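Starting off with a structure, shown below.
Rather than the whole complex, this shows some of its chains in their spots.
All chains are identified by letter, namely A and B, in their written order; residue positions are counted from 1 within each chain.
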């Protein structure tokens, strides 16, 4: 089997796993943000700011992971 | 086995895993948004704004992951 064959396989499966990770993480923290906004509507602005910061940190890891998969996919 | 064979396999499996991840994440946060809006109808606007921001972040990761699968599929 040629190396590029496994590179392609890894790119596809890796992209999928990265998406699962990022989605579960952002989904979990955003769900709590929604529930918090509902409980204290006057804190919705503060909660949203925190939510965006935390989601951006997960997004950063996920995009770097997808860049690695991208490099494998274009071999 | 030729490399493109595994690329096709990975494109299909990867696209499926990406969809699972994004769906679970967006489904989870949107469910909480619905429950929050129901509990505090006057905060529905704030909650909807937060929901769209968080869902868009998951959507960004998922679409990039699908682009990688697309690259594998057209080899």
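The criterion applied here is as follows: contacts are C-beta pairs under 8 Å (C-beta built on N, C-alpha and C of every residue); 3 or more make two chains touch, one makes a residue touch a chain.
All values derive from a computational prediction rather than experimental measurement.
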item: Number of identical chains in the entire complex, 2 depicted; value: 3
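We take it that only the chains that are shown with their structure count from here on.
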item: Superposing rotation of chain A relative to chain B, computed on C-alpha atoms, to nearest 5°; value: 20
item: Chain centre separation (chain A, chain B; CA means) in Å; value: 9
item: Sites on chain B touched by chain A in the complex; value: 1-7, 9-18, 20-29, 31-33, 35-37, 39-40, 42-43, 46-47, 49-51, 53-55, 57-58, 60-62, 64-69, 71-72, 75
